[in-house]
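Questions regarding the structure given below will be posed in turn.
Of the protein chains in this complex, all but one are displayed in their positions.
Lettered A and B in written order, each chain numbered from 1.
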Amino acid sequence: MTETELSRSDRVNIDDAVMQIYEDLTKDTNIEQSPFKTYKDVFMFAACLGYRNGSRRQLSSGKKQTIRREVFTENDFSLLKAIAISATRDVDILLHLGDILTIAEEYAHAGIQDLKVHLLGEHGHPLWNLVDLINSTYRRNK
Amino acid sequence: MKLERITIENFRQYYGRQRLAFSRDHQRNVTVIHGVNGAGKTSLFLAINWCLYGEGVSSVGELISKEAASRAQDGETVSTSVELAFLHNDERYLVSRRLTGTKQSDSSVLVNSGEDFTMMRTSQDGQAKRVNNPIGAMNAILPSNVRTYFLFDGEKIDNFAKPEAGDEVRYAIYNVLKLEVLTRGRKHLQDVAAEYRRELKSISTGELRDLIEQEEKARADKESALAQKENLVREIESVRRKTADIDHRLSEMQNASALQQQRERIERELAQRQSEMRQLVSDIRETATSGFTIVAWTAIERALTVLDEKREKGEIPSSIRQQFLQDLIDRMECICGRSFEPDGPEHRRLLELMHNTVPGSLEDDVLATNASLRALDEQRQSLRSDLDKGMRRRVELRERMKALDEELDDVSRQLEGSPQEEISKLEMQRRDFQADIDSYLLQQGSLDSRIETLTKDISQLEKQIERAKKDKNKQRLLARKAALAQRSADAIDEMYQAFADDMRRRIEAKTGEIFKQLIWKSSHFQNIRLGPDYNLQVIDRYDRPARPELSAGERQVLSLSFVTAMSRISEGKAPLVMDTPFGRLSSYHRSSITEHLPELTEQLVLFVTDEELRDQARENLEPRIGAEYRLHFNRETSCTTILKGNDNDRD
Partner (left out) sequence: MLRDRLLKLFEEYDQDVRQVIADILALEQEHISMERPRVKEQIKQIIKQVVKNEA
C-alpha cells in the first residue's frame, strides 16, 4: 500500500458537522437516553443503516474526527467488508482496506441522519426507539 | 569596488570576443583607453553601464554587432554579451549580461525580450557561487541611482557648477550619500508602525476580565448547588430514618404489625425487581447496540452471493481448491467419486493437502470473510431472540412492579383507615414523609442537572479564558512591535537633518579641498560653499560669491571636484570611469587635473581622444598609467578592435 493508503487505512473519518449527533447518543449517563457506549458503536449502526436505506454521502472537505482502526473488532470488519463487497459487487475490494473504510464512512455519513431521526426525533427514550428500529428492520427482512 | 576586466562580445561595433584588463595597481592606478572620435570609446563606456545596470542605452536592438548579424544564417541565434569582473570587499564578482535574438529573413534581428543577467561571487576560500539576488547585490555595492557619478560622462562635466544646478546637486547628494535610504527607511517604518497599531485596535480588550468574572460566578453557583445537594441528601437521610422509626413502631403494634410486615416484604421484592430492571435495561442495550448486523443483513447475504459467484466462475482459483477440498471432506467423497472413511488415509491425505495449500492474500481474505459472515448469521439469530426475550421480560417486570406498587398503596390505605388513631396517624405521617422524599429526589435531580450544566459552562469558560489570555499576549507583542517600529522611525527622523547637514558640510569641505588642489589660482578664491539650497558657490576672500568670475573651464573643474568629493565620501573605494572628461577643458586645466586626479580615487579609467591627452597632460599622467589601450576602427568592416598599448601608427 502506498503511504497515503496506509495513513488512510488506519482510521475512519467522521464529518465534524455531525459530531453533535454522535455526542448526544453517547454522552448521557442515563443509558436509556444515550444507548451507545462509544462513537464506534454509533458509527457501525449509522453505516449499516445507511447501507440499508441505500443512501451514501461523501464527506465534506471540512474538519473531521477520527476513530482509529484498532477500536473495531473482527466482527465489525467482517460487516464492513460485506457492505463493501455488496456495494461494489467485487471481491477484489478486499485488497483495498482504504476503499472499504471510505465506503463505510460514506454510508455512515448518510445513515447518521436516519439514526438521528429514528432515535432522537421520536417520542420516548432513544434506547427504546433503537429497539423498535431493529425490530422493524428485521420484520422487513423476512 | 575595483574593476578587473571586461569581456565584450559582439557588442555594437565590437565584433567577436574581446577583452580588456584594468590596472589595479595602487600607484599606477590609471587605465587609459585611446581612440579617435567614433572609434568606439563611448560604446565601450556604454558596455560597462549596460553590463552592470542594463541602462544607458537608447535602443536595445542596435546592441548586437551588425557584423555578427550579417554573418548569421536566417533563423540562427545571434547574441551579444558583456562580462565584467570586479573586486569588492575582498571578494571577486563576475557579472554578465546577455541579449539574444534571431536572424530574420529580411536581414534584421528579432531580439528576444528580457536579458540574461547573472552574477557570480567567489569568496576568499575560492568557492564560486551564483548570487541569487544580483540586483540587490549591485544595490549594495554600487546602486544604479548613483552610477552617473562614478561612470561619468564627460559631456556633463559642468552640470553641477551651473547656477541653476542646485537641484542636481541636491539629487546627487541625496542619492549618493544614502539620504534616500534613510528617507525610505523612515517612511516604511512609519507605515509598519501604523499597521501594527491598526491591528492592535482590532483585537478586543477587556474581554478577559468579563470572562474571569463569569467563571468565578459559575464556580460559586456550582459550589452552592453542591452544598444544596448535600443538604438535600442529609434531609432525605433524615426523613428515611424517621420513616424507619415509624416502620419500627408499626411493626410493634399488634393491629398493625401484620400489615407492616407485608409492606416490608413487598418493598423488598420491589427493590429486587428494580435492580433486575436496571440489569435488564443494560443487557438490552448491549444487545441493541450490536444489532447493526440485523440492520445490514442484506449486505451479508449479497456479499456471500458475490463470493459464491466468483468462486463458481473460477475467479478465485486457489479457493476453489480450498472449497472443493472442504466440500469433499464434508461429503466424504473422493475425486474419483468413491467415499472414504473419516480419519482414514484418504481423509488424512486430503486434510494434509488442504493445510499445505498456501492461499494468496485475497483467497485468504475471501475464505476468512466467508467464514465470519456465516458466523454472523448465527449471531443474528441469537441477537434477535435475545432482544425479543429482553423486551418481553421488561414488560413482565414493569407489570410486576406496577402490581407491587398497587399492593403497597393498598397496605397503606388499610393502615390509614385503622380504627386505632395512633396507627392511622403514624401512617399518615409516613405518607407525608414519602411525599417529602419524592419531592426531595426531584429537587436533587434538578440540582444534578444544574451542576452538570455549570460544569460544562465552567469548562467552556476556561477555554475561552485561555484564548483571551493568548490574545492578550498577542496584544502585548503587537504593542511592543508598534513601539519599536515607531521609535526607530522617530530616531531616523530626529537624526536625519543632522546627518544631511553633516553630509552637506563634508561635501562642501571636500569639494573645496579638491578644487584647491586642481586650481592654482587659489589666491582668487577662499573656499567653496554648499548652501542649504544646495548650490555650489565659490566665495572670495570677501566672503562673497565669486562664481560669476569663474571661467567656463573653472566651472568644469568645480563640477569635477564635486563629483570626486562625492565619490570619496560615499564609497572610499569606488572607481572613477570617465568618458572624454577633458574635451572641453583648456590645456591649463587639463594639466592641473591630470596631475592630481589619480590621487583622488582608488582606480581611474579614462576614455580619451589624442587631442585630450597630450603634452603636459600626458606627461603628468605618465607615471600613474598602469594599463593602456587603443581602439582601432576599421573603416571597411566598421568594426573596432581593442589593441594593447598606445601604438598610434596603425591608423
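Heads up, the rule we're going with is that contacts are C-beta pairs under 8 Å (C-beta built on N, C-alpha and C of every residue); 3 or more make two chains touch, one makes a residue touch a chain.
Model, not experiment: these values are computed from the prediction.
In the full assembly, the chain not pictured is in contact with B, by the touch criterion defined above. Of the listed positions B:Ala218, B:Leu373 or B:Ile492, the one in contact with the omitted chain in the full complex is B:Ile492.
Only one residue in the set B:Ile64, B:Val109 or B:Leu177 touches the chain that does not appear here, and it is B:Leu177. Residue in contact with the omitted chain (choice from B:Pro143, B:Gly166 or B:Pro545): B:Pro143.
For the chain left out of this panel, the touching residue among B:Met120, B:Ile465 or B:Ile569 is B:Ile569.
Residues of chain B in touch with the missing chain: 53, 133, 135-140, 143-145, 177-178, 180-182, 184-185, 188-189, 191-192, 195, 477, 480-481, 484-485, 487-488, 491-492, 495, 498-499, 569-572.
Throughout what follows, only the chains that are shown with their structure count from here on.
Chain A and chain B have Cα centroids separated by 40 Å.
Looking at the complex, you find that chain B touches chain A at residues 281-282, 284-285, 288-289, 291-300, 302-304, 306-307, 310, 315-316, 361-362, 365-366, 369, 372-373, 376, 379, 384, 387, 391.
Contact residues on chain A toward chain B in their complex (touch as defined above): 31-32, 35-37, 41, 44-45, 47-49, 51-52, 74-75, 78-79, 81-83, 85-87, 89-92, 94-95, 127, 130-131, 133-135, 137-138, 141.
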